[in-house]
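Here the complex is missing one protein chain, while the rest keep their positions.
Let's turn to subunit A:
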Amino acid sequence: MSVLIYVELDNGSIKKTSLEAVAYGARVAEQLGEKATVLAVGKAETAELEKAGSYGAVNVLHAADEKLSHENGLAYADALVQAAQQEGSKVIILSKSGLGDAMAARAAAKLKAGVVSGVTALPDTNGAFKVTRSIFTGKAFATAEIKSDVKILVVKKNAIEIDESQLTGTAATVKSFSPQLRDSDFKATVQNVEKADSELSLTEAEIIVSGGRGMKGPEHWQPLLDLAKALGAATGCSKPVSDLDWRPHHEHIGQTGIKVAPSLYIACGISGAIQHLAGVNGSKCIVVINKDPEAPFFKAADYGIVGDVFEVLPKLTEAAKKLK
């Protein structure tokens, strides 16, 4: 018996959020007296997959069929279900993402499993199996008991603290895994994929520098980009900014955009409408820079500067450069 954890790959590397899911799954396995097994689908070097061992995994099942080289939630869910059945897994864990939710849902229907998405903490496995998750876009939490035999948890970033310095160097054992693939999962044909290879993923980023209408126009974005570069941060924006085409839609952070949970979120010239807050309230630390002292975002911030972003940002960039 094992707790099965699915890890997402990005260009052959395990995503950071998935490594968190491995650490989370390993602790659940420890609570249940089981071992942690990882499933990875797609191309990856064995040495990369062995890294899951540092986060507590014992084994890694690797499905590397050429047909699975393109991300396909339907086929990946089939692989997940077959891996769970092979391992006798009663608890399946994925990290919160579009793919994680899609796979969890399809697998839950196949396995008649209770699925809880947005899990924010380790489950209470003392007797009943209870999980707590984020609801109302971070404005509240709900705790529920999962009654089904098989339980599927989709965990949010930062659901547990990981001390990277405490990780062991033990490599996981990587085994080849060949799921039965169904033709019906490959009916859709991919016409085109556009990925911004050079940019840090917002959902993976530890630091995000984000701009709003206070940046006054796309031609004034350079000071924000300079700070992001100095901090090694991803860049985001508010909804009005993407609506105005100042920045691309995939940078839109908020209730109807991307929800992020970095360690540090720096909001520049964003007033903090409740819909924007809903997308950032999972951040560990929020900094707000705005010339309006009444901007509602200051109420949600840990640190604030009332001032002109075009005067403040260069100062922060210079200070950030000196960190190295």
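Keep in mind that, in the parts below, contacts are C-beta pairs under 8 Å (C-beta built on N, C-alpha and C of every residue); 3 or more make two chains touch, one makes a residue touch a chain; residues count from 1.
Convention: contacts and distances are computed from a predicted model.
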{"item": "\"Electron transfer flavoprotein subunit beta\", \"Cytochrome c7-like domain-containing protein\", \"Ethanolamine ammonia-lyase large subunit\" or \"Permease IIC component\" - which is the UniProt name of the missing chain", "value": "\"Electron transfer flavoprotein subunit beta\""}
{"item": "Touch with the omitted chain, as defined above, among A:Ala108, A:Ala159 or A:Ala261", "value": "A:Ala108"}
{"item": "Touch with the omitted chain, as defined above, among A:Ala64, A:Leu167 or A:Val306", "value": "A:Val306"}
{"item": "Hidden partner chain, touching residue among A:Glu161, A:Glu194 or A:Glu294", "value": "A:Glu194"}
{"item": "Residues of subunit A in contact with the chain not shown", "value": "8, 10, 71, 73-74, 77, 97-99, 101-106, 108-110, 112-118, 130, 132, 134-148, 154, 184-185, 187-196, 199, 201-203, 207, 231, 249-250, 255-256, 263-264, 274-275, 278, 281, 284-285, 287-288, 298-308, 311-312, 315-316, 318-320, 322-323"}
